[in-house]
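As you look at this complex, bear in mind that one protein chain is not there, while each of the others sits in place.
Chain IDs A, B and C follow the sequence of writing; residue 1 opens each chain.
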Amino acid sequence: MTNDLQERENRLVGRLSLDRFRPGLVVGAGLTGLVALVFFYAWGIQLRDGIGVAGINRPVFWGVYITTFVFWIGISHAGTLISAILRVTGAEWRRPVTRCAEAITLFALSVGGLFPILHMGRAWKVYFMLPIPNSRGLWPNFRSPLMWDAAAITAYIVGSFLYLSLPLIPDMAILRDRSKGWRRRVFGLFALGWQGSAQQWRSLESGIKVMAVVIIPLAVSVHTIVSWDFAMTQVPMWTSTIFGPYFVVGAIYSGIAMLMIAMALLRWGMDLGDYLSDKVFNNLGLLFCAMTLAWGYFTFAEHLTVWYANEVAEARVLWSRFTGKWAGPFWTMVIVNFVIPICVLPFRWGRKPLPTALVSLGVLVGMWLERFLIIVPSLELPRLAYTLGDYTPSSIELMVLIGSVGLFAFFYFAFTMNVPIISVWEVREGWEHENSHSGAAAAAAAPQTDARTPEPAGGGS
Amino acid sequence: MTRWGMVVDTDRCTGCEACVVACAEENNVQTVGEEEAKKGRAMHWLRIERAVEGTFPEVSVKFRPVMCQQCGEAPCEPVCPVYATYHTDEGLNAMVYSRCVGTRFCANNCPYTVRTFNWFDPEFPEPLDRQLNPDVSVRVDGVMEKCTFCVQRIKEGQRTAKGEDRDVEDGDIQPACASACAAQVFTFGDLEDPESKAAKLSKSPRARHLLADLGTLPGVIYLEDQEWNPGTDVS
Amino acid sequence: MPCNRCHTGVERGPVAGLPPVSLCVRCHKRFIPEHPEIVKLVEMYESGEPIRWRKINAMPPAAAVQFHHAAHIKAAVACETCHGDVSNMTLAVRVVNTADMGWCVDCHVENEASIDCLTCHH
Partner (left out) sequence: MKRRTFLKTSALAAGASLLQSCAEDEQYLVQPLERQPGRPGVSRWLNSVCGQCQAGCGTRIRIVDGDARKIEGQPDHPINHGGLCALGQAGLQDHYNPDRVRTPLTRSGSRGSAGPLEELAWHDGLAQAARAIAAASPESLYVVSGGRSAYVDALLARLTQALGAAPPAIGQVPGAETERAALARILGPGRALPAYDIAAADYVLSIGPAFLDRGHQPVQGTWAMAQVRSATAGRRGKLVQAEARMSQTAAFADEWLPIRPGTEGVLARAIAGALAEGGLLREGSQAALYSQLFPAAAPSIEEAAATCDVPAPTIARLAAELGRADRPLVLAGGSAALTRNGEFSTLAALAINLLLAGFDREGGVSVSEPAAGYDFRDLGEIEAGARSGGTYVVVEADPVHTRPEGRGWREALSAAESVIVLGSFIDETALYADVLLPLHSDIERFGAVEASGIARPTVSLARSAVAPLYDTRHPGEIVLALGAALDQRDALPWDSFDAAAQAAFDARYDDGTGGAWSQALDGGAFQAERAEAVLPEKLAAFDGPEPPASTADGELTLVLFESAKYGDGRGANKPWLQELPDTMTTFMWSSWAEISVADSQTQGIRTGDLVEIRSAQGKITVPAAVRPGARPGTVAVPLGGGYTDYGRYAAERGENPLALVGAETVAGTTAAALVGTGVSLRRVGPGDPAIYGRGLRDAEQIPTGWASMAKGGDH
């Protein structure tokens, strides 16, 4: 039995093949790294010449940057939140998913977190927003939703980092024990002296459990607060009580979409079909489908109330989305975010890797458009109609947007190259559960397996 | 206490825009050039809105100068993460350029769209720079700016009064727009002082706030016979 | 010698100002006329070029500070408080980091002067 498990573990680690040169990953990292350079190039131009190189103007003071900020923060909900929910609810099929989902969170947050700084007129003064005691006697304004944002995102990034790194410890130890030379020393460093003792397992398990419980409200709060950047204002169609849950649902929706794409690529590129199996896609697809419905419901509710109330300033924004200059993007969003998913995901054939990945691609585009359509039409149509605006993104903004995708992908490639993208010990733990269940059934003896404290046999070697 | 305020009699406004130029002249407001103006980045702190109602030949037009309303409950103030915009004891909605980090949140939340942003450093080709008002800081790129009620003139008036050991008298202080206006559209003064001209005018039955239902309690009071419907005042 | 003997603007306006070079020259023709710096001064005067002095206590433009000398003189702030003991300097140096807002604020707080931002920044 132990040998069998060891065999399967060897095969998984082999697939992850961290010790081999993998041209696919290297080329991927290289290409996305180049795209990521575009991000820094464009930002550099902006710092040199002024924020005016972006297309934003008066009255559309926020544009692609804030859209993309919300987009990436939304993506970040993929991981940690989903993995935490699945962990807390004890969904067994989660095991191969958690690591690649949590990585998305961390990197999406890192990329998204750059945007509030990037969009500032004077990015070099960002320290004004930090509560550092200073001789001026000045303090940040904690009444501002932007400060709540900063606090929430910082907390989330710390929490996500911990939540990603805790379960990484045993895997690092596995890698340490399997490698030689300098690699062994490096992995050893990250393994933090993991020996696999019962005491260590207990601490790790309780740590992960606490983090899983903590991270869920944290994630919900982050996107709620992001939504309050808008909902707290007096801008037409931003002032909405449902923005909090609406944004959270949208965030999870886009997060799952990103996860689906990542999983499909991993499965295809690294031959991980045995682990990121059809069953995983199917289950996640069901969740995806549920989020489609939830997102559709919120979108419908949001627009219905505005339409029915017909308040002048809000109706102007609404109709610019329905039939005005933003009708194209709006109906595109409806189609890729709702119509297509709802035609595909309810069916078993639709929850296979390829269809879900394609649907997800559409959802990512749609969710970016959703944020764009929340921000731009409202700002273009302020209450005093004399200052009507008009916004077209500039090339710099588009470069930053594309570059940020590259930056995110580069992080992800680099991570996959160096860290097991599937949590080896968790998967192995799952096999142990399976075995003990089937073993118990076969023996038909008194159930004595203690599923509560999994004890990886062999001490990880 | 003092609450600086301005009464604007729209009935007299001819839309000549002398106030707009006077404001730029007094406050070192940069001109951005044609290309930037096309992008909607003109910096005027004060604009003359005009509403056209009806169809030919029954067309009527109204003019309305709109500048920072110096709200008592200003939507721009709480959203600034660094207190770059805040409320002073004298009822001014202050804007501290050197504190501004340029999130532009205040401008989004201003229902009057009166805040303007420095997208680039200003350029004053020599010798236009010699016209700059030394009492007003020239703003650098990346900071927000807006009508200040000519705070430099308020400070100057208060300093003069203090130097002469007296209180500031009604009419001592005039913002640039008010002193430029041939039609005497603007009346500036202390709304808390019941004897001031502005306070008296603000009690007029024609007095109203712009977008009053937002509860921003502006310090600018318009004298107009009826409020424009914000939904139909474009043309 | 009192500072305001030459920097005459200090009691009346925002800036202290510099005396005209002719005034410097008039006195210095009698006092230490052979000092090399004074010789330079007289030469510059005679060449008809106004003299450009580098500002020691300069506010960066981005600080958007409007400092008013007369208001401080009226409040009986000594010149030395900010400028140091210039009379004993051969070359004026910055003794106080006037670009450090905390320094200004401390003094304002101590003397119960206004610490409203608009007092200085506009």
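One rule holds in what follows: a residue touches a chain if its C-beta (ideal position, glycine included) is under 8 Å from a C-beta of that chain, and two chains touch if they have at least 3 such contacts.
Everything numeric in this text was worked out from a predicted model, so none of it was measured.
K.L.:
Could you tell me which of A:160, A:320, A:378 or A:404 touches the chain that is not displayed?
P.N.:
A:320
K.L.:
Among A:10, A:135, A:197 or A:310, which one is in touch with the chain left out?
P.N.:
Of the candidates A:10, A:135, A:197 or A:310, A:310 is in touch with the missing chain.
K.L.:
Across the whole complex, list the residues on chain A that are touched by the chain not included here.
P.N.:
37, 40-45, 47-49, 52-53, 122, 124, 307, 310, 312, 315-316, 318-320, 322-325, 380-381, 385-390
K.L.:
Which chain B residues would touch the chain omitted from the figure, given the whole complex?
P.N.:
Residues touching the hidden chain, for chain B, are 11-18, 20-22, 24-26, 31-38, 40, 42, 44, 47-48, 50, 52, 54-57, 59-61, 63, 120, 125-128, 130-134, 176, 179-185, 231-232, 234-235.
K.L.:
Would you write out the residues of chain C that touch the absent chain, in ascending order?
P.N.:
Residues of chain C in touch with the missing chain: 8-9, 12-23, 45, 48, 50-55, 58, 60-62, 69, 99.
We take it that only the chains that are shown with their structure count from here on.
K.L.:
When the C-alpha atoms of chain B and chain C are each averaged to a single point, how far apart are the two points in Å?
P.N.:
The mean C-alpha positions of chain B and chain C differ by 35 Å.
K.L.:
So, what's the distance in Å between the C-alpha centres of chain B and chain A?
P.N.:
Each chain reduced to its C-alpha mean, chain A and chain B end up 44 Å apart.
K.L.:
Identify all positions of chain A at which a residue touches two or more other chains, and write them in rising order.
P.N.:
In chain A, nothing touches at least two other chains.
K.L.:
Identify all positions of chain C at which a residue touches two or more other chains, and write them in rising order.
P.N.:
none
K.L.:
Which of the residues in chain C come into contact with chain A in the complex?
P.N.:
100-103, 105-106
K.L.:
Quick check: in the complex, which residue numbers of chain B touch chain A?
P.N.:
Its residues touching chain A are 36, 39-42, 47, 49-50, 66, 75, 78-83, 99-105, 107-109, 111-113, 115-121, 141-144, 210-211, 214, 229-231, 233-234.
K.L.:
State the interface residues of chain C toward chain B in the complex, per the touch definition above.
P.N.:
The touching residues are 14, 61-66, 68, 70-71, 74, 116-119, 121-122.
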